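Have a look at this one.
Missing here is one protein chain; the remaining ones are kept as they sit in the complex.
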Amino acid sequence: MTPKTASGTRTLPPAAQVEQELETRAFKLSEWMAQQGIFLFTAVLVLFAVVFIDGFASLPNLTDVFNRAAPIGIVAAGMTFVVISGNYLDLSVVAQVATAAVVLIAVTNAVGLVPAILFAIAIALVYGIVNGIAVGVFKANAVIVTLSTTFIGLGLLRWLTGGSIYFGESDGPIRTFGTTRIGPLPLAMILFIVVTVLLSLVLTRTNFGFMVRAYGSNREATRLAGVNTPLVVIGAFTMSALGAMLGGFVLAAFSNTAVSSMSDGYDFRALAAIIVGGTSVFGGRGSVMRTLLGVVFVSVLTNIMVLSGLGFGFQQMAIGLLIVLAVSVDALARKTRAA
Amino acid sequence: MTAAADAPGGQVPSDGDTAPVIEARNVVKRFGGTVAVDDVSITVARGEIHGLVGENGAGKSTLMRVLAGVLAPNEGEVHVDGALLDPGDTRAALDAGVSLVHQELSLVPEMTVAENILLGSTPTWSGFIDGREQRRVAAEALKEIGVAVDLDEPIARLSVALRQFVEIARAIARKPQVLILDEPTATLTPAETEYLLDMLTRLAGRGLAIVYISHRIPEIFAICNRVTVLRDGSLVASKGIEDLTPESVVEYMVGRDLQLDRESRRQDPKIGEVVLSARGLRAPGVNDIDLDVRAGEIVGLGGLVGAGRTELVRAMLGADPRTGGETTITLQGRTRRIVSYRAAIAAGVAYIPEERRSDGLALTMTVVDNIALPNRSALSRAFVLQRRRIAEFATSLAEAVNLRPPEIHREVGQYSGGNQQKVVLAKWLGREPDVIVLDEPTRGVDVGAKVEIHRLIRELADQGAAVLVVSSDLPELLELSDTIHVVRDGRIVGVLSAGEAEETTVMALASGQREVDAA
Amino acid sequence: MSQTQTDPRPPSEEQADLSTSDGLVARVRLILSRRTEGRAVALLMVVWVFTLLFEPLVWTSYEVTLGRIALVGLVALGLTAVILMGELDLAVASTLAVSGVIMASFDSLAVGVLAALATGLIVGAVNAFFVVVVGINSFIATLGMLFFLRGAAFVISGEAPVRIADVDAGIAFGQPVIGPLTPRMLLFIVAFVALYIFLSHVRVGREFYAVGGNRQAARDAGIPVVRRVFTGFMISGFISALAGVINTLERTAADPTAGSTVLLASFAAAIIGGVLLNGGRGSVFGTLIGASALGMLQVALTLSGVQVDVQNIVIGSVLLLAVITDPSSLRAAAVTARGLFRSRSERQPTG
Partner (left out) sequence: MRTRRLTGLVGLLTAGALFLAACGDDGSNDTTTDANEDAAGEDAAGDDGADGGADDGAEDAEEAGADPDDAEFMVYALLPQGNDQPYGTTYLPPMEEAAAELGISLTITNSQYDADTQASDCEVAVAAQPDGIILWPAVGDTVRPCLQAANDAGIPVTVTNSDVNPEDEELTRGYSGPDTYGQGAASAELMCEFADGEDIGIIMINGLTGNSTAINRENGFEDTIDEQCSNVEILARQPGNWNADESQIAASEMITAVGAANIQGVYAADDTMVAGAIDALRARDIDPADLIITSIGNTFLGNPLVIDGSLDGKVFQSSSWDGENAVTLMHEVLTQDPGERIVRFMPDVKVTIDNAEDPDVEPEW
């Protein structure tokens, strides 16, 4: 589970050093596949669907695809920061999404929309900071840390809310948000795009996002460049938490209901999308836009399978195969490059 | 298994039997363009301790790796007991009785001493580990080198010195005929070193053939019967110890016309006030160091691998925790204590680490990104990176360091060592540092790049920066430095001014062959 | 490092006081300090005290407690073998489910059991193939398998529980055979002893530590790393399948959704047991203790009528505690803390 830069020894054997100095150019095609494969795959899949699946190309169906993609996509977009920082994943999104959804509807019903949102943000920050400190300061393994915060978080949520299901007012702001369309497009879908673009900008254009990528690429080099690395990690987990929060909002608004069990499986589903998108779990390589593609790819695939009447089991099997396939390409590319 | 392996090294008599146990014939080893070992032949006889000396990068380690079958030579062959060793087959070399004690430790931290000594050849009884046998062999090996370590102690709990000895015990346990030690004393204290040397003489006395690689001339003269000197990959001398003097060995090692270096030295540098200053600095591997670097001055840190120079600079800058002492940086009359690495960077320090690939660069990122990393704040407004400015900035720096080809959007990992090092420099040049610390700035760098890097370093100094250079490359050290501090065992054992510094004097100090009162 | 620089004595002496430390206390302390299970033992003791004081039932009806420990611990044992090599196996729960379903879909129990166990071995081999041959990070490879196998379980079972051929045999299987011990507990004990011996006294198993602790050194020493990794994953796969078989027999039916809580529980047990996720450190003994602590805690909390949510809060806290009190974590935190403290004093210049 060690990211590559965390290897204990700081010196390479001299011979190995010399060898590494030599220019090692990647084999072009496999390289390209690793880099651009997801674009190709998505294109092929969509093309296939348009040709062979009746009704796939229809607007309502594409809307379904995006409705599938929106909540998980926003969560994945946020989690991308954690993955790129070389910390594998944030399991606690399960607890975070459910909490955000419940808080949004319950507190809106009780007090109002604004306090609800503020409260949700506060909770997201707590998650981000707790996970971030445990991983960034204590250098504890992200998987276990977020696993335990999931236990604690879900436990607290269910214990405090008694696990009830919450319904938004049938004409409340949440419902409005959930049903409003701009032109043919549901608002949630637009939010999904906007958030992804925003997060993508944060990752590629801002000082912070830059440090996250650098940290994921080489922790020590980043530290020696004078970066406050614990803060970077805390930041990454906070982005993940905020993404999870928005995902929870969208999920709640979509059906105007919220219940603590509504986000089951979001942890690994989000990670699956990120990996399929081609972001490397070794950190450093990847982008939010790739995650967007990954999410779209997975939803298109699921959609196709539902349209062709295939059951839940087959859907799971397909996703599993997909993950291994997508990463195999990357791995083989890395091998050919090393060779 | 060859017949040779059956003859346990321990018992072989050393009665004047000088038939070569191991023989390398016209070995050539290239790495891409660079020739690491050029047509070298050596022979080692039973009971002989064969010293192999040369500067860093002279090709000693590579030659030994060939002998031990770790590397396959491009040309030439290795014979053990007259039998040809199939190249690049570690297992075969081991079976033939050639054991290499690696320079870097290759032990499993969580396994016990006994287990590590027999790692890979664990005695088993139908699959089950034969604990008694394991402990017996391990104990025997340890007894043979006369070190008492608790067999059940996990390696992780041993001192580096003891780990080194366990490595040796491991080599001995394989009942080798030839024992190759690559810089075994690099991490040992004088006492431990002395102990190791006695041990080797004892082993040789029992007929073991030993190849001993070291920079440290006194050690060579303490134990070796023959000495082979390598320089730039080729063999320059191979004589019996009686025909050599420490001075002559150093001459052979260095043996280079020094005129060129003289000219390229800086003439009358304008040296100002003390900027970077360490007092009573203590850290693992660093013993109570005082060090000053003045504005416009290039201070060189000479010494052998493992002398503690890297530890010194890292502790000085707070990159690694220190156990005592303090560092200050004085600029425009304002003195700041350097309490953390980030404080040092904030105070205007630039640090080019020794391990470029693991500590210096984010290899999966582009040149621009790497250059931007330390300068990100300057290049972003309201936390937003300004792409165009960064690109221009990077381009200009890429030109300044003469990056070839200057494709700033290429992944650094795809550049050669020399170019990578230029990128490391570029990313710090951007900050116009007042203090710049370089650790082995030209290791693994081609000649062309080397010259340019030297030029850059001088320019920095001329602009009034305080420069501290760590280098194991003597000509480089002499060529660059205005003052040279020689470090040994974590202490500064000599300070030489550009004028009086000769390669021989530096080497003599570094290797402890000569103690001089600090100039 | 520091020792080498400060300690002038030759190593033989330096070692003397450690090795020849007579006096039982020193001996014991030495032995203990070498174990990796310390924190797990501490936790177990706490749980013991708690249960003895407040839930003696945990002890009086020990066979129940044992049953729970076996349930939590079995898969964790197999997982430990993989983690010791610095790899991960997220597919254990799905393997458990799919092997159970496969077993139940045969008309003959015997054949079914064999088929299920074979499935486990194959799954392990496939995981290993992707990890060492293709070169995928085991985390992802097994993540893929997690989805795939779960899906397979649904497909094979037709998305509904499958009753085993011979229900009475299943019920009989749930009954004690030796004293209060049911086959599940016996198999758990056997698996533990076997793995313990394998990992500490069999060369192949012991070399797992080398593979996880310093893979390069392992290669240099001529250890066939690839074969070891295969072995490890196949052990994990086999044990998961075994757990699947046991559960299916005891429940008299295979449930495609089975094992929902297994994956995380096993990890928790191993981590609390002091197994280092980066590999090379830990032991099945530690895992056993971790599993026992978790199992007893769960039983005790259940008996106390604590609802599952609160149980999760407690277990989560314990787990978090276990990771941040890992020595390396404590050191890392200490360094950062010192850094913060220093940079505050940095403000006022001196001299």
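Order of writing sets the labels: A, B and C. Residues in every chain begin at 1.
The criterion applied here is as follows: contacts are C-beta pairs under 8 Å (C-beta built on N, C-alpha and C of every residue); 3 or more make two chains touch, one makes a residue touch a chain.
Everything numeric in this text was worked out from a predicted model, so none of it was measured.
When you scan A:93, A:107, A:124 or A:152 for touch with the missing chain, the hit is A:152. The set of chain A residues touching the chain not shown comprises 55-56, 58, 60-61, 63-64, 67-68, 71, 138, 152, 155-156, 158-165, 167, 170, 179, 251, 254-257, 259-262, 303, 306-309, 311-313.
The chain not shown here touches chain C at positions 1-2, 32-39, 41-43, 45-47, 49-50, 53-55, 57, 61, 63-64, 67-68, 71, 154, 157, 159-163, 167, 170-171, 174, 247, 250-253, 255-262, 274, 281, 299-311, 313-314, 316-318, 320-322, 324-331, 333-335, 337-338.
As a convention for this text, only the chains that are shown with their structure count from here on.
With centres set at the average Cα position, the gap from chain A to chain B is 44 Å.
Put simply, the C-alpha centre of chain B and that of chain C have 41 angstrom between them.
Residue positions of chain B with contacts to 2 or more other chains are 102, 342. Residue ranges on chain A touching chain C, taken from their complex, read 1-2, 6, 88, 134, 137-141, 143-145, 147-156, 158-159, 163, 230, 268, 271-272, 275, 281-282, 311-324, 327-328, 331-332, 334-335. Touching chain A in their complex are the following residues of chain B: 31-32, 34, 36, 61-62, 65, 70-71, 102-104, 319, 341-342, 345-346, 351, 353, 355, 357-365, 369, 372-374, 376-377, 380, 383-385, 387, 414-417, 427, 444. The part of chain C that touches chain B in the complex is made up of residues 1-5, 7-12, 14-16, 18-19, 33-34, 36, 197, 201-204, 206-207, 209-210, 213-214, 216-218, 220-223, 280-281, 335, 338-339, 342-343, 345-346, 349-351.
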